[in-house]
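Since the structure comes first, as structure tokens, the remarks are kept for the end.
Only a single protein chain was left out; the remaining protein chains are all shown in position.
What follows is subunit A.
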């Protein structure tokens, strides 16, 4: 039923073009005279059920570029926003067009791992840099690592593993696990169990189209676990969180990944209060760079930025710093690659560096949902769970 490509595609390309034109069409003519603009293709899922995350990712990137004065490394920048529609074939054909027709200098973005897997070959085989601002499947972090692929986010397993460590640290003896029945759900369980050594009372797999969680909630109530661990992205998470609260289970700690974040909190509201998540950053992170990001982002887009937005914002700074190092010469690929590999750029997460597989080596935090004085909801850091964590696939990477 979600298959209505033509109308939606047409509608969204128009919207994307409008957004791009509104943001960047009016580059000062002096700059344009100096050198042609750096062209970036920004790929995100902007239609269908995953669109909320794509919006966060895109707005994070746009906020980053705006903060940098619509320049990357001293050169004017032009962003082409591409909606992958969560369809691999669409993603590939649109990205191919951006590479061949528009001759983009880099491809940034990508919310979902299967979209990244679809475009990774076309992009890197044309010797174009690909910076993932969210998706981090194991296939590109280990043996399949690539000189042209960089991540400003994390490897997919890391947040789940961080939550496993948090559960272990908290001394929970019996944890109930509830995830959707697809690959990412199974990866979440594996990631959680890689660091949680206590007993898993039960593992329940629900279909991705699940509407009502009452069956599972009844089972949780009957099992009386010390805590539950869940990974329920998007609308699934809105569902679960509200029904969990309504059933009066909030006394059982709610440990989650990608279930309560700034993209779903407006819909979850009070029901998500004090629920836990694991992340690399939260809007309350206290450093000047991060404070300014949150403030400017909220002023421009009217909502609280999530991890997705933060990682895309960082991607803009990552590219900016690298292009600056090459003195604006984006055609000098070896120099640009070395500059990106240095990992020297201001991040909202504070200092981080890149591992041999081009994925960040960074801290992970246990975060909790809180209500701000202005009535909006955000996640806030509770304690650091992992320090300078390297993903488990980095060791298998042999960079060519």
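Convention: a residue touches a chain if its C-beta (ideal position, glycine included) is under 8 Å from a C-beta of that chain, and two chains touch if they have at least 3 such contacts; residues count from 1.
To be clear about the criterion, contacts and distances are computed from a predicted model.
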| item | value |
| --- | --- |
| Absent chain [UniProt protein name; select from "Transketolase", "XdhC/CoxF family protein", "Branched-chain amino acid ABC transporter permease" or "Copper chaperone PCu(A)C"] | "Branched-chain amino acid ABC transporter permease" |
| Residue among A:38, A:52 or A:260 that touches the chain left out of view | A:52 |
| From A:92, A:235 or A:252, residue that would touch the chain that is not displayed | A:235 |
| From A:107, A:206 or A:336, residue that would touch the chain that is not displayed | A:206 |
| Identified contact with the non-displayed chain, of A:170, A:267 or A:361 | A:267 |
| Which of A:247, A:335, A:352 or A:382 contacts the chain that the document leaves out | A:247 |
| Missing-chain contacts mapped onto subunit A | 1-2, 4, 7-8, 11, 46-49, 51-52, 55, 181, 203-207, 209, 211-212, 214-216, 218-219, 221-222, 234-236, 238-239, 242-243, 246-248, 263-264, 266-267, 269-271 |
